[in-house]
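Notes to accompany the following structure.
Heads up, one of the protein chains got dropped from this complex, but the rest are sitting where they should.
Chains here go by letter, A and B, matching the order in which they are written, and residues are numbered from 1 within each.
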Amino acid sequence: MAAQPRTVSGHSSAWVNEAVGQHLIGLSSDMAIMSLLALSAYVLLLVGRVSFGQQAFFGLGAYASGVLSVMFHAPLLLALGFGMAFGALCSWLLAMPTMPLSGLQYAVATLAFGEMARIVLSGWQWQVLSPDGPVGPAGIEGFRDIRWLLEHDITPAHFLGMTLAILALVLVVLMRTERTRLGVALRMTGQDDTLAATQGIDVSQVRLFAAAVAGALAALGGGLYAHRTTYIEPALFDPMLGVHAVGYALLGGLGTALGPLVGVIFDLGLLDATHLFSGWRMVVFGGLLALFLRWRPRGLLDEQLVHRLSQILNWKARA
Amino acid sequence: MTLSSHPRIRLLMLAGVVAILLGPRLGHASERPQVGLQCMSYGTGPMLECLIDLKRKDGTPIEQAQINLGALMPSMPMAHTIKPVRVAPTGKPGEYQGTLTLEMLGVWSIDIDIVAPVRDKVSRNLMVNECKRDLRCAATLAKPGDKGPDHRPAKGHGGH
Partner (left out) sequence: MMDLLQLVVDGLIDGGAYALIGLGLSLTFGSLRRLNLAYGATAMLAAYLGAWLYATQQAPAWLVAVTMIVAATLIGWYVERLCFAGIGQDATQARGAPVAGADGREVVALASSFAIWMQLEQLAVNLLPRHLNAFPSLAVAQDWQLGELMIRPDRLGLAVMAAALTLGLAAWLERSRMGLSWRASADHRIAAHLVGMPVERLQTLGFAAACALSGLAAFSILSLDGQVTPMFGMWALLKGLVAAMLGGLGSVRGVLWGGLLLGLVESLAQASFGAQGREFASYALLFVVLVAPWQRSRERFLATAVPG
């Protein structure tokens, strides 16, 4: 290590650059993780459901992945996969009784479920003895020391690469599905479920499937988050998190899976990180979202714009 | 959209993810340092000045450590991004100091990210209170009930 000045204020420029680099890496990781949660809300919006409970699956996935990697020493991939499966299962179980509910009732029911899940997590204690002392979920105190990344020497930059790769994979899968019959069925259910039913689409099955996928995505984000920060607590899975996820999806656009990413980058990247409206971020974001919903209810990248863009791209490709 | 239609690229991405995740597993012998944290808030922002005390398990102070100090707000995890700061040694062996610029008062989760000589991550929840003018106030360890959703204190039996 090169000699560094000893005074507090006299940082060398190398130090400062490194700190900025770390900050950007952390920010990008957060954006990628939040994108997964926004995509989870997006999938449900596609089938016509507004869910304010996705933060619950984020939390459940975080805890499930953490438990697997800490208590069972599973490799990260397996832990994340388990978290995803668990999230998908819980979401699917929730979707069944809430199937006949109207959009409004569904939104409130998911909000209630989100809080119920959070309270259950604050009461759950499971401690196992490890060489460093007891580890495991400790109820309201949270789940500390999810140190898989540290123990396996994965740097934040390495982790960012991995998270981006996972996100890219998810996006590819979602975008490819758009063109299949399944993708069309999803969108048709969202546009008008009565009409979709007359076309022979099993609306309940489609909604259950979408719920499972959404649960898996949120849980994947949660698992990544847990390992990134090494410490999670139930208070993190606040309804505001789920509300923001829906907001990102609605703002960025429901026309393509890239839409929620636009919303995330706009809020976390532009508004928050640049401290453009320091302390007024939610005022600006909320106001913009409300205005958008009034005049552009499908978001920025809505179906029309996406169609037009793809036409331009195809035209260019052909020319 | 043309990228996604290349099966080879998709396969490469999948392979990359798998390789990274199942990659070389270099475990460390569990040598977790003992971390002490004391923070004082002052000024508007507020600013949070933190003293970190780093010791090995046997009590010897760890010198020349590289530590990043960060913070996040537990109630809104991925917002309120704070630029992490590198801490600087104060002169006392094993002691380091860093100042964070926070955005709001309330409960903050202070992250101590130790990069060298051992890699570790510790976080503590602190309640950052308002401090009048030129004074410095200690930030206390937050209790779990401080950020609960119920704005009323738990009700007693018969009286409140």
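We take it that a contact is a pair of C-beta atoms (placed from the backbone, for glycine too) under 8 Å apart; a residue touches a chain by one contact, two chains touch by 3 or more.
In this text the structure is predicted, and so the values were computed from the model without any measurement.
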item	value
Per the touch definition above, residue among A:24, A:101, A:138 or A:164 touching the missing chain	A:101
Per the touch definition above, residue among B:37, B:105 or B:137 touching the missing chain	B:105
Residue of A:128, A:276, A:290 or A:313 touching the missing chain in the full complex	A:290
Hidden partner interface residues of chain A, rising order	45, 48-50, 52, 97-98, 100-105, 107-109, 111-113, 115-116, 119-120, 122-123, 140, 190-194, 239-240, 243-244, 246-247, 250, 254, 279-283, 285-291, 293-294, 297-298, 302-304
Those residues of chain B which, in the complete complex, touch the missing chain	104-107, 127, 129-130, 146, 148-152, 154-155, 157-160
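The definition used in the following text is that only the chains that are shown with their structure count from here on.
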item	value
Length of the line joining the C-alpha centres of chain A and chain B, rounded to whole Å	21
In the complex with chain B, residue positions of chain A that touch it	1, 4-8, 11, 15-16, 18-20, 22-23, 26-27, 30-31, 33-34, 75-77, 80, 115, 122, 131-132, 140-141, 144, 147, 150-153, 158, 161-162, 165-166, 168-169, 171-172, 175-176, 225, 229-231, 233, 235-236, 238, 240-241, 244, 267-268, 272-273, 278-279, 281, 310, 313, 317
Chain B - residues contacting chain A, complex	1-4, 10, 13-14, 16-18, 20-28, 30, 32, 64, 66, 68, 70, 72, 74-81, 83-86, 88-91, 97, 99, 103-104, 109, 111, 116, 119-121, 123, 144-145, 147-149
